[in-house]
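Just passing along the structure, written as structure tokens.
Complex shown without one protein chain; remaining protein chains in place.
Should a chain be cited, it is by its letter among A and B, assigned in written order, with residues numbered from 1 in that chain.
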Amino acid sequence: MTAISDRQKLAYVNAQAADGRVNLEFETEEGMTLNMGPQHPATHGTLRIVAKLDGEQVIHCEPVMGYMHRGYEKLLEVRTYPQVNTLVNRIDWLGSFTNEVPFILASEKLMGVEAPPRAQWIRTILFELGRIANISLFLGDTALHMGGMTAAFYAFRDREFVLNQIEAVTGGRFHPNFDRIGGLKDDFPKGWIADTKAVMARLRDFCDEIEDLVVGNEIFQARTRGIGIIPGDIAQSYGLSGANLRASGVDWDLRRDVPVGLAWDQCDWTVWTHPDGDSFSRYWVRLQEVREATKIVDQLCDGLPSGPIMAKVPRIIKVPEGEAWVATENPLGEMGYYVVSKGDLGPFRVKIRTASFNNISVIPWVTRGVYVPDVISILASLYFILGDIDR
Amino acid sequence: MGLVESGKMPKPLTNLLNISRRYSIWIFQWGLACCAIEMGAALGSPRYDVMRLGVIPLPASPRQADLVCISGTVTDKMVPAIRRLYDQMPDPKYVISMGSCANCGGPYWDSYSVTKGVDQIIPVDVYVPGCPPRPEALLEGIVLLQERIRHEDMAERWKGDPIVVT
Partner (left out) sequence: MSDAPAPETDERRDRLVEVLRSELGDRVVDSLVKPGDDVWVRVATDAWQETGRVLRDALRCNFFDFLSAIDWLPSPFGKSEDSPLDQRPALSTDIVTGYAGGETRFQVFARVTSLPERVSITVKADVPLEDLAVDTWSAIYSGANWHEREIHEMYGIGFRGHPYLAHIYLPGDFEGHPLRKDFPLLARHVKPWPGIVDVEPMPDEGDDAEAEGDAAAEGAE
């Protein structure tokens, strides 16, 4: 053996020191400690789960976050409004366009500007496309965690078509940064609407496929039915939102219940709920959500009003003093921005309420007493995105 | 492998080794943020199909990997884990830094919790810029790395400049 170099020695010492810290943090007296992550396939990124086990059973399970904490709320204080728009794209990175919308709406509310109808419709269409791109990945990924590889490949395949459509309009596969205060950057390109409708039809086929392949699958059902039951009142008190809340039987969808000016009330769609509150129902509700989204996009494409896509706004955007809160029903659940403005070029303080942060705060409660493989099923079905938790 | 370490490899042997190494890269996916999704698309989706390049994206642990793709925002809290991962990999090992965040901090260049570039902790061979880079860009990064491996002189390993995909 040759002697190890100084660089390697240093690295080794560093790694040992880091190890020591981690172990010290979670020293336990009884039971066994199982550490998943921070880089584990079942955690969609860098969530770390530390579970105290008694045999196969979880006594206590604590998520450790912050591996993706990027300091959004501080950074937004030193950005101007258009710059904020770029940055918030990256919170929930699977459905980026949906992150911009509530912030833009909150700023518009403070400025007293309203985007013209065509802009609102296009926003809604892109919002729903973002939802489809986001949740279709979930549909494949969850199956992957239950041991079914195929669905994940299908999801990646069909998701590409949606991304192509988004790219055709915005120029970015994700992170479009397409919204502007008072409207949109651009209109749809020629022929886009026909293409989109073809893609939507395809996506509906994908949903059927998933329904056959995953939902009807015995193994999948055995691993999700009756696992991780969250009753409606617990869900509310933890602030669970989106499909997680609806899967607990609470009929609440911000798109329908709190109108914010987008075009959802112009079309005909259904809010699906499920009475069970288990992992299976969360999956099922999301599947229906994709179906409904394709319907919404179809209808909106048919009835798209003509007109300008930008309202009159000053070249340099200054938002008057005030506080505003706007939340929308994002793919992951309720996402809202509490914007405090002092009349500057940039916001004074922005509180970002992200869905996943609340959604996973229920994990310690719901994993008490379950078996280790069920933790995976619960995590997968709660569905979170790390950027959305840590911000 | 004493020959390799002493740097006195006969040329034909080097060639043979390099050709074999070039087309049998096991790549460990260290997906951190948004870029991870594009990496997933490049490595896992049927449309881009990375395996045709002789790259296998599914090692069970870093101990079996030749190449790690750090994709996404590296935070200060994550740094020890990345360092440890790198130390676990057997030599010869390569690193691709994917996305502006991993290259230099990207949109979070002024954040209090983001490490401004993964090259502060581990040596990087290929930088793939973009926010996020398209899957094709990552594939090109891999191809360029393969080029480099082909012509590599083991003893000279860390002396070259990093590759930047443009």
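Everything below uses one rule, namely that a contact is a pair of C-beta atoms (placed from the backbone, for glycine too) under 8 Å apart; a residue touches a chain by one contact, two chains touch by 3 or more.
These numbers come from a predicted model, not from an experiment.
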Residue touching the undisplayed chain, where the options are A:56, A:208, A:302 or A:323: A:323
In subunit B, positions touching the absent partner: 76-77, 105, 109-113, 116
Across the whole complex, list the residues on subunit A that are touched by the chain not included here. 21, 25, 65-66, 69, 71, 73-75, 77-78, 110, 112, 233-234, 236-239, 250, 252, 257-258, 320, 322-325, 327, 334, 336, 338, 340, 342, 344-346, 349, 351, 353, 357-358, 361-362, 365, 390
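Here is the rule we go by: only the chains that are shown with their structure count from here on.
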Taking each chain's centre as the mean position of its Cα atoms, how many Å separate subunit A from subunit B? 28
Please give the residue numbers of subunit B that touch subunit A in the complex, ascending. 5, 30-34, 36-38, 40-41, 44-47, 72-73, 75, 77-78, 80-81, 83-87, 107-108, 110-114, 131-132, 134
Footprint of subunit B on subunit A - complex, ascending: 2, 8, 11-12, 14-15, 17-19, 21-22, 38-39, 45-46, 66-71, 74-75, 78, 86-87, 90, 93-94, 137, 152-153, 156-157, 160, 173-175, 386-387
